[in-house]
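With one protein chain withheld, the remaining protein chains of the complex are depicted in position.
Here is subunit A:
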Amino acid sequence: MALSRCLLPFFLGRRGPAVRALSTAAAPAAAAALEEDEESITVKGVSISGRPLYLDMQATTPVDPRVLDAMLPFNLSRYGNPHSRTHLYGWESDAAVEAARARVASLVGADPREIFFTSGATECNNIAVKGVMRFYRDRRRHVITTQTEHKCVLDSCRYLQQEGFEVTYLPVRSDGLVDLAQLEDAIRPDTGLVSVMAVNNEIGVVQPLEEIGRICKEKGVPFHTDAAQALGKIPIDVNRMGIGLMSLSGHKIYGPKGVGALYLRRRPRIRVEPQMSGGGQERGIRSGTVPTPLVVGFGAACEIAAQEMDYDHRRASALQQRLLDGIRAQVDEVVINGSMEHRYPGNLNLSFAYVEGESLLMGLKEVAVSSGSACTSASLEPSYVLRALGVEEDMAHTSIRFGIGRFTTEEEVDRAIELTVHQVKKLRDMSPLYEMAKAGIDLKSIEWSQH
């Protein structure tokens, strides 16, 4: 057994054509856009010497090998539909789904009957915002949310506005936190939902969930939180935090992409109008075959997160401090966007004054980071989250988000520091604005001549 395993890599090893022949037909088409050999990778005319080091954990996380190990059997021999009631394939699949449900529930302090699997946090946010308001449309006409929410929440609210509901978009303070007094004032007798995300994906700020939950409970308004970035990273207890609805995502906690879960409180019961019509799966909340491999992976990821939360948190804090100290020791005029005290340590959003963001990113080809968020990066606008914080346009354009995770190493952080500092210094050397600022000129007082 061991011998054949030793020989396996030899047979399937680095003989390019032989490996390609085993893969599906789709592979050659994808390979045409991206050329890869042992020396370098060429994509879109840019050539890099190896796979970049990954510091974009808020966009997505790698699948943990323990999660993959749990998922594989359900892609191989245990491929049954969990809703098939008549044979072993269905029974074993259903048992796996229910076991995963219990794991997700236990990570957030909920009952398994309160967890409903969906395709991801975006779908959960849609169900939560639109579903709740439509169900209670006769008595509740008002929604409260913040300006820094994820696009899917803001877009769902905009959609509701078109249907005649009213929405209050609460501003945030310059440290990213919501003002609790403003929130309390904004609640009206016909408010049907308060939606505030737990951890912001762009700036990493953690909102005061317990206080918000307490206010909502006093006023009798359901509290929804998008906990996609918070799950498994900060302790969440739906009862202590008074949460009525919660959106969870699989691929932010080292699980597979394409799966998420919606937490819906039973006591007092929160009802929603389903967005997906069909066979009534997931207690009618979300019809459609539950994808067993993905759900099993999500459950495994939650179980691992529960065990590793402290260890990962300590490591992420240490690495974040290392990154920050390393950059600040060599470069000045670096601004941290968002509160440092109320922050999840794996998310560091920095603005480098007098440096242009796109050119900084282009120079950091060997580090995979992002500026703005992946959802809004298609447009040229600076991030709306940074704008809500009151960050000036030029600083917003130059922001970089470093995402540190479970698999990030000290060496990667050191290399990222080295590359970032090198690039920032290079750009500042070329920048006339930096020269003027160093000479003591106040850039705001300059009258730029029009040609």
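Convention: a contact is a pair of C-beta atoms (placed from the backbone, for glycine too) under 8 Å apart; a residue touches a chain by one contact, two chains touch by 3 or more; residues count from 1.
The rule is simple: contacts and distances are computed from a predicted model.
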| item | value |
| --- | --- |
| Which of "Complex 1 LYR protein domain-containing protein", "V-type proton ATPase subunit F", "Pyruvate dehydrogenase E1 component subunit beta" or "Cell division control protein 45 homolog" matches, in UniProt, the chain that is not displayed | "Complex 1 LYR protein domain-containing protein" |
| Residue, one of A:Glu98, A:Asp155, A:Glu333 or A:Glu412, that touches the chain absent here | A:Glu412 |
| Which residue of A:Arg51, A:Arg158, A:Arg266 or A:Lys425 touches the chain not shown here | A:Arg51 |
| Touch with the omitted chain, as defined above, among A:Ser40, A:Gln161 or A:Asn239 | A:Ser40 |
| Missing-chain contacts mapped onto subunit A | 5, 8-9, 12, 14, 16, 36-41, 48-54, 62, 65-66, 68-69, 72, 311, 366, 406-409, 411-412, 415 |
